[in-house]
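Below is the structure I would like to discuss, written out as structure tokens.
The complex is shown incomplete by one protein chain, all other protein chains being positioned as in the whole.
Let's turn to chain A:
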Amino acid sequence: MDSQIFNPNPTIIATTQPIARRRATQAKLSLWLLDGDDDSKPIDADEVFDLIRSISDPEHRSMTLEQLAVVSAPQVTVTPNHILVEFTPTVPHCGMSTLIGLSIRVRLLRTLPTRFKIDIRVKPGSHQSEHAVNKQLNDKERVAAALENPALVDVLETCLESAGRR
């Protein structure tokens, strides 16, 4: 991996509670305390965000993408059968952007039902080579080629190791 450090001292934000801890509004509607809420709900932006929030940053392994404000719930858009994830690199010259995008893509490929089409984009204006990164991340062939590279897959796996943590 590249030994150059792009952002040695990134800003950290406080994390929020995952869905499981937040009481659904449905519970408020019920008259009795005992009635557990029925959690039959379609996949929404929060749930998708829960899937990717705990991915480790490739540059700062001890921190998650959420802590570095690379991904956030409002940056996820879910419509039936289509998901758009936008992410914000911590600095415009971040050379890890493609890797971060790729790790998000792999995580979503492995966790979401196949009916979804997934688009991953850098937040407009947040990266100097925005177009190139977007193109790379949404090109099926290139993603597949990247996943043939064992060294790259190794790095991805280490980033994704923490993804299941809450």
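Please note the rule applied: a contact is a pair of C-beta atoms (placed from the backbone, for glycine too) under 8 Å apart; a residue touches a chain by one contact, two chains touch by 3 or more; residues count from 1.
We adopt the following convention: contacts and distances are computed from a predicted model.
Note on the omitted subunit: UniProt lists it as "MMS19 nucleotide excision repair protein", one of the names in "DNA-directed RNA polymerase II subunit RPB3", "AP-1 complex subunit gamma", "DNA replication complex GINS protein PSF1" or "MMS19 nucleotide excision repair protein".
If you put the hidden chain back, the residue from A:41, A:82 or A:123 that touches it is A:41. Annotation for chain A: contacts to the undisplayed chain at residues 8-14, 17, 19-23, 28-29, 31-34, 39-41, 43, 47, 51, 60, 62-63, 68, 110-115, 157, 160, 163-164.
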